[in-house]
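Worksheet: one structure, shown below.
A single protein chain has been omitted; all remaining protein chains appear in their positions.
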Amino acid sequence: MSAQSLEIRRSSASVWGSRSGLRTVPTVSKYIDTTTCIGCKACEAACQEWNDLESVATRQTGTYQTLPTLDSQYWNLIRFNERDFDGGIIWLMRKDQCMHCEEPGCLAACPAPGAIVQYENGIVDVNAENCIGCGYCETGCPFDVPRFHATTGKMAKCTLCVDRTSVGLEPACIKACPTGCLQFGTKDDMVALGNGRVEQLKANGFANAALYDPQGVGGTGVVTVLAHGDHPEWYDLPADPHVPILVRFWKSVLRPLGVVALFGAVLGAFAHYTKYGPKEVRGADDPNSNLPQA
Amino acid sequence: MTNGWVDIKNADVILAMGGNPAENHPVGFKWFIEAKKTRNAKLIAVDPRFTRTAAVADLYAPIRPGTDIAFLNGMIRYAIEKKRYHEDYVKIHTNGPYLVGEKFGFQDGLFSGFDAAKGEYDKTAWGYEPDKNTGGYGVDPTMQHPRCVFQLLKAHVDRYTPEMVERICGTPKGTFEKVAEIVTSTGNAERVGTITYALGWTQHSTGVQMIRAGAVLQLLLGNVGRPGGGMNAFRGHSNIQGATDTGGNTEILPGYLKTPVGPQTNLKEYLETATPTTLNKQAWATMNYWVNYPKFMVSLLKSVWGKAATRENDFGYDWLPKTDGNYSWMYIFDDMYRGNSMRAGGKEPGPEGLVSFGMNPVGLGPNSKKMIAALSKLKWLVMVENVETESAAFWKAPREYEGPEPSKIPTEVFLLPAANFAEKDGTFTNSARWLQWKWKALDPPGQAKADQEILSRMILAVQDLYRKEGGALPDPVLNVSWSYTNPVSPDLAEVLKEMSGKAVTDIPDPKDKTKILKTAGQQLDGFGQLQDDGSTLCGNWLHSGVYTEAGNNAQRRSTADPNGLGMFHNWGFSWPANRRVMYNRASADADGKPWDPKRPGIWWNGLKWVGDVPDIKPDSPPGQFGAFIMLPEGVGRLFSPVLNDGPFAEHYEAIEAPIDNPLHPNVTSNPASKKFSTDKDIYGKKEDFPIVCTTYRLTEHFHYWTQHQQNGRLNEMQPGFFVEIPEGLAKEKGIANGSQVKVVSARGEIQGVAMVTKRMPELKIDGKPAWQIGFPIHWGFAGAPNHTGPLANMLTPSAMDPNTWTPEYKAFLVRVEKA
Partner (left out) sequence: MSTVAPHRPLDTAIIAARDREDIVVGSEIVRHRRASRLIHWSVAVTFFLSTLTGMPIWTPVFGWMAHLFGGLSVARVIHPWAGIAFTLASVVMFFHWLGDMRFLPSERGWLGPKALEYMRYQSDDSEVGKYNGGQKLLFWATSLGMVGLLLSGLLIWFPRAFPRLLLEFAYILHDVTFIAFAVAIVFHVYLGTAAEPGTFGSMTRGTVTRAWARLHHPRWYREVTGEDSRRG
């Protein structure tokens, strides 16, 4: 799988990726079952350890959640949400990380060629050597994932352990999960697994159970089983994520229009010169003057 | 655990109560999830808090800390009333049909035989009714006799109506009934349920009775001995099971043999008391396996004294210390603090020194101030530790711990750096009784040494001093067998061999005396080969078979699982005898057929028992022996006349409780439980401290150790001490989430960040609204900068269960203030 999976399907600020087209590689996906996640944070520790991320300063603010949101040095965060439900309470835990969208908003927004790539297996990754740290991907991402690292001046996020997955290993977070609520495999397999679990949940009284694989971004490389699938926002998930319409407009409409306008202006000036020539002082009575006679 | 971690996947119903396995045993918890996913098992969490376990449970029931017996007895009542118990099982595998003597009674919260002056029961008042005709006990196989155990149990739990459960526990009646319905759905042959618990049950003044109540419920439902069933205790540390098995408690020697007491002046007397008499003369006899006690004991003595142990000198029995009172560590510290020994009527001085291996009494003991004050009276203290714990640093505890000025403390502290778990090999015995070898990963840093080396050096040095200078009682010291290849640092594989047992001289084959079963020096196959004549040695009969001639069985790692039940007989070694489910004879009916053919434990194939390693004589046909071979009755005990606080479990309030016991207000707390009486042992009144408090642990931290990590990931994930407070209480006190709060008990006060949460349910106790709070234990004044915090045990009381002397950490009274 190794070299094949590293072929690039899409690349930021580039028209084409760099796929050889010689082989097809299945799209991979993480599977997160929030109904069997116990919020143990083994995935957080594994992510930090495998990726050699520096420690982040945290403090107890009245929650089990390690940080308020993801951080450039903290790519994997269990989000804890407690709420009243059906006369009792529920405590929802969801592993938050890059969703590896089929149509990544970060990649769409990124201005640096090759800084964000989507590999042939669907993994969306930041190439630090090409990243210019502009932060556009932060705005492009509907899941609020990429983060600017102040020291390196680069954007950082979950790589889906591309270094592990490209040699046939599961991502570090998956490896560390003690309950098996995290799985890794082909997108098709993970969706099948998720649908099975959703059916089981429905049979157990969770009528709104659903597999979160939002089509607004073409589906994600992380499929999530939600017991309360009608309320993804309870899990800090957007109900209908898509690449922001303004980002799309900006990148797909405004930018080409702007380029046309700029070249148009230059051409216009040139055309003007060709037609009218310089507005020149040639003496007031110059018969060749192109100026109207006073 | 009667069963095992993997076996939980075979359950239809899992009751997690008195424990928070998702939090504290996240790796083992995978089998809960497996059961949910593959069997659609129902997981029920009963807990004062909505925990991480509750978060993935199918049903959560809130409960006031310390009232689990009321809840369990309520379920027992529910099962009996609604006939949802496994009647066939109860009749053949429990003492339900047994008749209890007329002396037994229960009135106003007291069982018969109570001596109010001593605070103790005379247990002979609880005996079975002898049957003069058979010489055994009286039985009524129909279980209709008013004094049969089943009827007595039914009468005893009759008070625990759902309404009473709600009144005591605060669990809404409807929720309780839902739990009871699901749990008792396993009271038949088709379904099986397991009960899992941990320190949430043990750490109460009624801890053992809580576990008893759970076990009684499981016996009624016919869930003991079956795959997917059992009473499953989750141990708090990776090798705490091994420590208990190997004599980690004061009252036991390795293999749960009894510590000799003063009057037992010779081996014969000792063995006569310790070996239970087989009295059963029922349809089914009992193996009463403890009749082999002398073999286990003599083999243990041989392993301790080696060649010096001979038949003539009682195998060195005289050299064993005999106790003259309670030497539980709580009592030792009480003596230490008072400066004299309670046992000799206060005439003897208290301890002058303490050697502590891998234990942090200041951190983990209740009433931290007393712990510190006690250590401050010692002349010397040897701490063998990975880090400088609160106990090693007790002399520099902050002012609020009220210890003496460091200059006024006479204690000389020696902190010996010890190797960490990853820096030495050896076995871990997990909660499932599996001995699993682990290999050393790193060398210990600096001068740190493995425990066995530290211990060996001490022993050798003391022996040396005795040889040079002489001293009192030299025999036990000089005769101890220390014949390891490297006596300074014994190879733990060699120690394991000794624990597993070997032949000292040739052992003849009992079936054919002309043959030799084992030649001298050979490893034994198991405890069945142990002898009481000094021809075998064995350091722990329960572990016998872990190291045989075939090799170190703790190192086996086969994942072969022929029946798919996850027994993995060739993975490690499970005591006893590599049996994966204890009492597994009870997994089959009277004819030896499995109750559930899809989940068979063992079954009779016409010639012998097959399946798991049978917990019965393998070639004894069904009907010959009872399933509970370690009990003289041979059956499971719904009525247990051996515990110190009653044969049935009864709800008693915690020593500090917010209400008087609604069942019997005059006997509100456990009459047999123990308290101390020094000036530091203060117990709060509900009028001053109206809020119930409990303590617990967090996934992210390991005991009092994580706080010592300078750059640990785990400290990032749980960066500091906090107090979980219900929203209503926070509103009442004006406490904002994330702000500082002060929690005060009769013994001290601590401060921390308030975590205002819905997860601390607001309960109605005895008809009135009541608050409960809780906080984790993991911080202390020792540790890496920025990672220290208050000791939770500053607030906990030194009140104890009368059977195990375990302090009541899980239910006490406090008040809460805005800081």
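Think of it as A and B in the order they're written, each chain with its own count starting at 1.
What we mean here is this: a contact is a pair of C-beta atoms (placed from the backbone, for glycine too) under 8 Å apart; a residue touches a chain by one contact, two chains touch by 3 or more.
In this text, all values refer to a predicted model and were calculated from it rather than measured experimentally.
Although it is left out of the displayed model, the omitted chain contacts the following shown chains in the full complex: A. Shown as candidates are A:Ala45, A:Met99, A:Ala112 or A:Val126; the residue that touches the absent chain is A:Ala112. The residue touching the chain not shown here, chosen from A:Glu54, A:Asp240 or A:Glu280, is A:Glu280.
Residues 13-14, 111-113, 130-136, 138-139, 144, 148, 153, 244, 246-247, 249-250, 254-255, 257-259, 261-262, 264-266, 268-269, 272-273, 276, 278-281, 283-284, 290-292, 294 of chain A touch the missing chain (whole complex, contact as defined above).
Note that in this section only the chains that are shown with their structure count from here on.
Averaging Cα coordinates per chain places chain A and chain B 50 Å apart.
Listing the residues of chain B that touch chain A in their complex gives 22-23, 26-27, 29-30, 32-34, 36-37, 40, 50, 52-56, 58, 60, 699-700, 711, 713-714, 716-722, 737-738, 752-759, 761.
Contacts from chain A toward chain B in the complex involve residues 35-42, 44-45, 48-49, 55-64, 66, 82-84, 88-93, 178-181, 197, 200, 203-204.
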